[in-house]
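Provided herewith is a single structure, encoded as structure tokens, for subsequent inquiry.
Heads up, one of the protein chains got dropped from this complex, but the rest are sitting where they should.
Per-chain residue numbering starts at 1, and chain names A and B are given in the order in which the chains are listed.
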Amino acid sequence: MLGPVLETLIGGLMTGVLYALVALGFVLIFKASGVFNFAQGAMVLFAALSFARLSEFMPLVLAFALSVLIMIALAYAIEFLVLRRLVNQEGIILFMATLGIAYFLEGFGQSIWGSDIYKIGLGLPTNPIFILESVFPGGLLIDPVELIAASICAVMVLVLAVFFQVTRIGRALRAVADDHQAAQSVGIPLNRIWIIVWAASGLVALVAGMMWGAKLGVQFSLSLIALKALPVLILGGLTSIPGAIVGGLIIGAGEKLAEVLLAPILIRTFDLAGGGIENWFAYVLALIFLLVRPQGLFGERIIERV
Amino acid sequence: MATEAADTFPKLLIRNAGLYAGRPAYRHKDLGIWQAWTWAQVLEEVRAFSLGLQELGLERGDKTAIIGSNRPRLYWAMCAAQALGAVPVPIYSDSVAEEMAYILDHAEVTIAVVEDQEQVDKLLSIRDRLPRLSLIVYDEPRGLRDYDHTRLKWIADVQKLGRDRLAADATALQRWEGAVAAGSGPDLAIMLYTSGTTGRPKGVMLTFDNLIISAINGNRFDSLGPDEQVVAYLPLAWVGDHVFSYAQPFTAGFCVNCPESPETVGEDRREIGTTYGFAPPRIYENLITLTMVRMEDAGRLKRNLFHYFIAVARRWGEKILNREKVPLHARLLYWLGERLVYGPLKNRLGVSRIRLAYTAGEAIGPEIFRFWRALGVNLKQLYGQTEASVYITAQPDGEIYADTVGKPNIDVDIKIADNGEVLFKSPGVFAGYYKDPQKTAETKTSDGWVHTGDAGFIDAKTGHLKIIDRAKDVGRLNDGSLLAPKYIENKLKFYPNIREAVVYGDKRDFVCAMLNIDLTAVGNWAERNNIVYGSYQELAGHPRVYDMLAQHVEEVNRSLAEEKAMAGAQIRRFLILHKELDADDGEVTRTQKVRRGFVAERYAPLITALYSGAREADISTEVTFEDGRKGMLSARAKIRDVAAAPVPAMEKAA
Partner (left out) sequence: MRAPSGPDVVAGEVLLAVENVSLAFGGVKAVSGVSFDIRKGEIRAIIGPNGAGKTSLLNIINGFYHPQRGRITFKGKARSAMRPYEAALGGIARTFQNVALFKGMTAIDNIMAGRTLKMRRGFFWQLIRIGPALAEEVEQRRRVEEIIDFLKIQHVRKIQVGKLPYGLQKRVELGRALAMEPDLLLLDEPMAGMNLEEKEDMCRFILDVNAHYGTTIALIEHDMGVVMDLSDRVLVLDHGIKIADGKPAEVQADRAVIDAYLGLTH
């Protein structure tokens, strides 16, 4: 029994890293601008589409570099066309703006790159790896694609966390998130900070898109994985980078384990049709969490004296 | 210089600069960083300062005022003056200019060393009235740059004068050391003005012998050595600070840490890890209240953990601290508690490394006292006075009681006069009040005993001194039994249900009490017990409330009966007042001290009834409402009789 459970756990954790990466995109932008960026999912799709189509007629490295440039250009465009005009507006207004960006990106991306399912061939080894064969009969099966994806994500998360926690940009970023006007008044260039975070979260979207794309193929449904990031955010807190990571791992592992352990019990006890638990478990978990600890695992508890 | 010759502070400084040369003597947190000076460096600083002051005209016998908060340079100013044979006179820095003017004039101060602009401004405002005051020296230059500097100098500039002199004149050092050597133990070391409750402040003169012998005895009593760390935060003009942050560090060689600002003392204490300290009861109380409030805001797990282990500590902590026998499981639990709760809490409170903490000044609540000891903090009580160079009695380690002030310190003798007043005799006994031989003679008898003004008795069980009241407030019943009203009132007030108590009995046949209930505590109790009440008055008159308070009074009687000296003054009758004693009505002072005489007049019919044997009495009093209107409040107060507890047979008089 332990073997398969462990196998599920490892698989779940690796999916969790991917969730974390998507959630991280949200956190970056939320921290820097207080905007809940609904377009994060669309950015994942757009980035993956760009990479997939570019890689069809150029080397992977070049395709990646070009995609990075595209995402940076996108950040510039969003800042120049949308955010700059909405300085000091309410959070809800900015949220609506990202909603617009989301639908535009989905449509626009498909208009220029096409709307079929595209494959991303990263040339990764596909033969499953078995580990701990001496401990468990038959060992534990690990998908090398998932393993590599998880490693890349882990490195990415680490670099971003260090970048934003340790450097002066981190302080500027928190300042901008707290109060736009005050940040400007001490000479923090708001526009530049926004371009930086949107570019960073574009980069994160690109990596996430590549990894998911390699797993599932690049298709429209990719933009929906943003929805999976929501429970992660609720768990981890909207402002916490470690929260996004831990939240992603918990959700990833939790839903896989629920599928394997909880589902059979539910089916037996309540005589249910079974299946599909993976689809709603994360949300129920998030809902419970929301009731107990609304600020999330690592979110800042806002205490203010009036 | 030989140790036995170090009978003044400047001599001790020279000794320490050799003995503890590289060890820190002073630290001061400035611009967020702890700056440190070794004993050798302090000697250099003090010497430069002292020579500078000499250049500016300070002479043997002159008085130097020291005004400000606890900063190294102000302590050095004391030593710099003493080196020349001048006498430092620290003054409370929060005094208004008027109060300062009196002391500066009375002490004939010629040079004042002050902290900052605030103090300089105060002195400048009264300067016209102080012809002797020729120079003001300040430590903190901010805001003073544009002031007229003819009779105003920055400490650094004064020190520069001294250093220049040392550089220019080869014999300067030798002559300065000669000046230091000319001082000796019986010389006047310092004058501390005490603000008596009535009349003008008196200048208590203490000699080097007073302070140095007392400090050395104190060090021995508590085994204090050069490794202690103290945070100096109490007023410089208070004898406690002078002994704990000046005399003891100089004699024992330990380090004095000066906080960044009065508001950061807690944080600074935590960073330093004080090993030895003093605080009035209020501070111990506030720290606990703060902790409790913070815990209420904490998560549930943390809160439950806290309360569970605090209960463990209350049950076993003191026993462990007192090295009593404790079952193994309790030790294990306490060990776990130390890791999870007490350790982090003590760290937060800045007492992780504390070896010894004193409290004195007024009675500390037994609950508060035990709480600290339960956490493993060796909190002890002390009884002292300016006139004694602090030490009269203190609790030796392992002999700790919430309600005593301990045994006589080394070389201290105490005796109790017939009227209950405590008298003492010690090496610390002051030389006299400055320019007031009459007051000196009233306080100090010709054979050297000093009247403390406090009444007390030696507890038969422990051999410790217990302070019961101010001597002038202590009375006698008609049968001659000693009556200490405040002592009994404090015992009553330790019950949360009793907010205020007034006790009578002087020149009467027995003791009576008038009580105020605590509306919060009793109100809560009433709610839990389904007792309905419409007003304070109704609750105060409720029979079950009377029952409850009668129990408290009986318990107080039992505890009085256990003390031979107090057993005769048990409460026989009491009543609960229909209104709270109120400062607006003049019944208590603004600092919540009961004005016993005034209350007796105002409630005369009740007192008459208490002593006439009546079951109840009518009273109507004028009250002032919050908006300032006045009105009459009438009530009928019931009176309860209480049995006296039997006095246990005393085997032997102690």
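We take it that contacts are C-beta pairs under 8 Å (C-beta built on N, C-alpha and C of every residue); 3 or more make two chains touch, one makes a residue touch a chain.
None of the values given here were measured: they were computed from a predicted structure.
Participant: Just one of B:L31, B:L328 or B:V532 touches the chain that is missing; which is it?
Facilitator: Reading the full complex, the residue touching the unseen chain is B:L31.
Participant: Of A:V162, A:L224, A:L261 or A:I288, which sits in contact with the chain we cannot see?
Facilitator: Going through A:V162, A:L224, A:L261 or A:I288 one by one, A:V162 is the residue touching the chain not shown.
Participant: For the chain left off this view, which of B:D7, B:E260, B:D411 or B:D436 is in contact with it?
Facilitator: Final answer for the missing-chain contact: B:E260.
Participant: Since one chain has been left out of the picture, which residues of chain A touch it in the full complex?
Facilitator: Residues of chain A in contact with the hidden chain: 162-163, 166-169, 171-172, 174-175, 177-179, 181-190, 300, 302-305.
Participant: To test your reading of the contact rule: which positions on chain B touch the chain that is missing from view?
Facilitator: Touch with the absent chain occurs at residues 29-33, 142-143, 145-146, 260-261, 263-264, 267.
The definition used in the following text is that only the chains that are shown with their structure count from here on.
Participant: For chain A and chain B, let me know how many angstrom lie between their CA-based centres, rounded off.
Facilitator: About 61 Å, centre to centre.
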